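Structure incoming, see below.
Of the protein chains in this complex, one is absent; all others appear in place.
Letters A, B and C name the chains as they come in the text, with residue numbers starting at 1 for each one.
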Amino acid sequence: MKLSTASMMIVALVVSPLTIASTVVNTSISAEELKAAQDAWGKALIQISSANDKGGQKQATETAKQVLDQAYGYKHGAVLFKPTLTSGEQTFRTTYDGALAYFVGGNSKFPNDSGFALKGWTDYKYENAAVYMNGDLVLTTGKVHLTGKDGKVTTVDKTWGFKKDDEGKLRIVLHHSSLPYSSN
Amino acid sequence: MKLSTASMMIVALVVSPLTIASTVVNTSISAEELKAAQDAWGKALIQISSANDKGGQKQATETAKQVLDQAYGYKHGAVLFKPTLTSGEQTFRTTYDGALAYFVGGNSKFPNDSGFALKGWTDYKYENAAVYMNGDLVLTTGKVHLTGKDGKVTTVDKTWGFKKDDEGKLRIVLHHSSLPYSSN
Amino acid sequence: MKLSTASMMIVALVVSPLTIASTVVNTSISAEELKAAQDAWGKALIQISSANDKGGQKQATETAKQVLDQAYGYKHGAVLFKPTLTSGEQTFRTTYDGALAYFVGGNSKFPNDSGFALKGWTDYKYENAAVYMNGDLVLTTGKVHLTGKDGKVTTVDKTWGFKKDDEGKLRIVLHHSSLPYSSN
Partner (left out) sequence: MKLSTASMMIVALVVSPLTIASTVVNTSISAEELKAAQDAWGKALIQISSANDKGGQKQATETAKQVLDQAYGYKHGAVLFKPTLTSGEQTFRTTYDGALAYFVGGNSKFPNDSGFALKGWTDYKYENAAVYMNGDLVLTTGKVHLTGKDGKVTTVDKTWGFKKDDEGKLRIVLHHSSLPYSSN
């Protein structure tokens, strides 16, 4: 956290207008913090797509590394990541390298990865079906809608787990994404 | 918890005006819930004192049992309870019987207990020096002021730990109380 | 954290039988408790299938209700449940009725549900790709293999969240299941 008393009081004010003490430490995730983290994920995906448009895979990779460093919990341990388009032995991307390969491709160890974030995404929306708030760990499940360059919308079923770290930053520690079931 | 969707939404509304999903489960303790639990502790102490005035130790004991059942976590395991006026082998009251003896006396196994709650308390105030909110477990430390029948105020240093149970009720699982240090 | 597998096993080996106090309350989930809960899920699925063989949908429904009561967290609030074969408006089964309909069908409000647990499952195996233990909430992600009557094995990608309740029982509060991605 490394929160000064001042910044902690701001946290307290967001959580509640009720003053319970002059000094409050709060490791639990608030609704506002959750919303900011969910908003940020889509923004980051579009940023990587945009970097790819401007500077190609190399620039997209630099941006993706920043996103993974900032938004995911690989530094604090493994991430339970099941991306939308992976399968077989490489279904789960519990390591940083596996996640990076999924988003931007270019890793010969993951030959089936073409780079999910390079698909030219331009817009992002999500609808939480339900949220489970458990202190410093919050779970969400719902629909995520991504708009491509051609305006076509791709919808996925997505479950996230966000963990609040010592600096008060939310990090993704769980991410299961899947294409909607089709009986056809 | 056993919360219906309706009651859960009320919880969500108290926590934040932000709507993050139509269904939200929240196991974390809010500032409002903490305040209610701290207010209730003093009210309960005065209730036991009042029951003693009306019906003597027997009635006070019935009231104290209700308070322990409602406000403390003995049913869910042990409570880390160091009351103000205990010492030696009987300093820590980790069992229900030990806590009851402290509050209302009358237990030959705890011969030094005269019944802290029987002292005719009429008023209660507390000042949190600091609060640590960690999901379903919240810690507080500060001064507690109790007013006796004669108007004399007794001040103690008190640390509490409150745990939110499955029904959403806060229970005391930690309680360390001590008289202020005096160099005399 | 940042634990290698080797260092984690060393940690595990020294965890206990250390006596830290005569009275210990522990709300965290252990590896043994997690394994028991994951084993129980498959056993329960096969039980429902078996009940269906013996007594048809009616008996399967009774068994499924017991399973949902025992193994899922609907009583304590909503469950973040995305079953394998659901879609559209009915993708997420955050209510007890929605979950029951998915497992045994027979609910006109969920017309696409034919009863996943009625498919005659005879065997169950799982492989955790990664586990995230966070106190009373543990997350797993990995492959689950189900064997049907004809010996055919169906594999799904499954993410679970288990929560330990006040009685020390693990309950599923998160369950995202999906068919493996196929590029065809």
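Methods note: a residue touches a chain if its C-beta (ideal position, glycine included) is under 8 Å from a C-beta of that chain, and two chains touch if they have at least 3 such contacts.
This is a predicted model, so every value here is computed, not measured.
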Interface partners of the hidden chain - shown chains only, full complex considered: A, B, C
Sole contact to the chain not displayed, among B:L45, B:A64 or B:L80: B:L80
Which residue of A:I20, A:A44 or A:A78 touches the chain not shown here: A:A78
Hidden partner chain, residues of chain B it touches: 75-82, 84-88, 91-92, 94, 112, 129-132, 134-137, 139-143, 157, 159, 161, 163, 173-174, 176, 178-183
Footprint left on chain C by the chain that the document does not show: 1-3, 5, 8-9, 11-32, 34-35, 128-136, 140, 142, 166-168
In chain A, positions touching the absent partner: 1-3, 5, 8, 23-25, 76-78, 94, 135-136, 165-166, 173
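As a working rule, only the chains that are shown with their structure count from here on.
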Most widely separated chain from chain A, with each centre as the mean of CA atoms: B
Dominant chain pairing [most C-beta pairs in contact]: A-C
Homomeric contact chain A-chain C: same or different residue positions, threshold half: same
Whole-Å separation of chain centres (CA-atom averages), chain B against chain C: 37
Multi-partner residues of chain B (at least 2 other chains): 23-25, 135-136
